[in-house]
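Certain chains of the assembly are absent from this excerpt, and the rest are unmoved.
Which chain is which? They are A and B, in the order written, and residues in each are numbered from 1.
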Amino acid sequence: MSGSSMGRIFTVTNFGESHGPAIGCVVDGVPAGLELAASDIQQELDRRRPGTSRFVTQRREADAVEILSGLYEGRTTGSPVALLIRNTDQKSRDYSAIADKFRPGHADYGYFTKYGLRDPRGGGRSSARLTAPTVAAGAIAKKWLAREFGTVVRACVTQVGPVSFPVEDWAQTGANPFFAATARGEPLHEAAELLDQLRREGDSIGSRLRLEALHVPAGLGEPVYDRLDARLAFALMGLNAVKAVSIGEGFGVCGMRGSENNDEMTSGGFLTNHAGGILGGLSTGEPIVAELAVKPTPSIRREQRTRNEAGREVLISTTGRHDPCVGLRAAPVAEALAAMVLMDFALLARCAR
Amino acid sequence: MSGSSMGRIFTVTNFGESHGPAIGCVVDGVPAGLELAASDIQQELDRRRPGTSRFVTQRREADAVEILSGLYEGRTTGSPVALLIRNTDQKSRDYSAIADKFRPGHADYGYFTKYGLRDPRGGGRSSARLTAPTVAAGAIAKKWLAREFGTVVRACVTQVGPVSFPVEDWAQTGANPFFAATARGEPLHEAAELLDQLRREGDSIGSRLRLEALHVPAGLGEPVYDRLDARLAFALMGLNAVKAVSIGEGFGVCGMRGSENNDEMTSGGFLTNHAGGILGGLSTGEPIVAELAVKPTPSIRREQRTRNEAGREVLISTTGRHDPCVGLRAAPVAEALAAMVLMDFALLARCAR
């Protein structure tokens, strides 16, 4: 499997760069017979789209998806579903001043070392824009999981810098610009003030997300190496800017006792869910619960020291259109990644006996 | 790639169960010409071996490795290296009382749901014993990385329940029973007391590990999906009992600003390493730093409620030989997993241009 692909049966191959002609993906392994329309995918893309509030990048992309293949009369045929999103608002001039400089906190230096050259326009392949094809592919997985098992995959932002959002009403994630699962005025207001201030200061902030998957059948995952938690960690840590992934109690387990952390069962099922829905690499049927740490957007206006390709120290200030809190748009991407992993394992589980 | 395999070029396929005749692995993709002897592998296995102190399981396994293939006159030939470890101290009677019960905190229920049957002897495939082949394979990767780049991969325990160990002297990890990188008497003493008490109470405790890889070349990783941090997270989250993985500042980034978290560069290199050696999915050349949360051993003597295969609620008490703190033996496994990932990407990097 190539580096730009994910999944063994439900396999997504991602392509494109921030400022190339187009981005997209090929989704292979979609079972035949799934009803699918571009609108199913578009509604997920719209949740991730830039330019929807003053707190995210002002790049204006319609992110209109075209389904190029794999459908006949509104149903999938078992052939690969290719999805295409044209780039329309590439402002390459924004980046010309930094073309030969390694932006701090970015992949630039690694790319240059690895490939000997790099596409500096908008971060090229390393841009968070490449999460759009992931969201598109994930929309298919979400629809299939919902049909097969009633699975719901959802994510919300629970922290923006010093501001915490309680998780109390998932319907609110679409109603505020922070993907917060709350309607409480105070934290939402504080976050808005913080982001406005950061924009004035040319700085950015980190965030934390919570991901849940409900109604996941028990027994998904391959026990040694290709575990469900391992593959979720792979998928979620691979999301741009993510620096930590935890399942269930996460780092909290370091201080816990077995008698406290073990989830007892009765004939009615599990009594608790410290495990976050995964034990021994396999789903338990309880809700899968994960948390992600998203670092602050590395592109900031404040001047920083760096070096250029020639090895000389220079100053850099990134003046393009950037999300001050890149995690704000990460929720739909995290959902998509989790759905891709779950669908792949659900198909693999058909081969278990 | 099958579920029991890891790696695209350097591919390790793991087999075995806790109480079957043998465990082992096939290591494919080892470049020809590497000097290799069983002793190179044995010394790593001995670091993970059970029964070495009163704080780990008292199961007595020599874990003697036999190299079955892939060598000629002391060097690898490019053919798969098959490694075999016989199980010698299987006490299946320990497990008969719980054969049809789902042990809390264990994979039992997931296995039963997935496969319709399960091997109850010592946890079968889900036993931490299956980390031994991983350590064996990792020994090859460590040797190769050291020869190629001088890479050092090391891990230590930094926390056992409420007790924290400072990371101040890596040479100490082999000198105390906690894999702690310190010689300070106080925390070591506290940990010993805690574990003795837990054994008396029939309980267990969680722990935290720190993993480092020094002298890793820059540019390792495949930027979209198959990133270095993603694959490290996959490998490490796949380690038994791990519930969280973080890179660099980890969850700390949620509260940080970009101006604070970005690692500035000068002509001399990076000034800080908040990123933990990975940016945009590629290594930066700085030390790779990761942390793992390891849950308390789920096998405890204290009685807990659970259900059996027939769906009835029962009480369970696990009386076998178990590690009260399973994380204590995780350090060599984490090193092995990280080395496997790094070697695989180092080989893949040869194809980048």
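The criterion applied here is as follows: contacts are C-beta pairs under 8 Å (C-beta built on N, C-alpha and C of every residue); 3 or more make two chains touch, one makes a residue touch a chain.
Because the structure is a prediction, the values reported are computed rather than measured.
Taking the whole complex of the structure file rather than the 2 chains in place, the copy count of the single sequence reaches 4.
The rule is simple: only the chains that are shown with their structure count from here on.
Of all residues in chain B, those touching chain A in their complex are 1-6, 8, 12, 14, 102, 104-111, 113-116, 125-126, 130, 159, 161-162, 198, 203-208, 217-227, 229-238, 240, 242-267, 271, 275-276, 279-285, 291, 293-300, 302, 304-307, 311-313, 348-349, 352-353.
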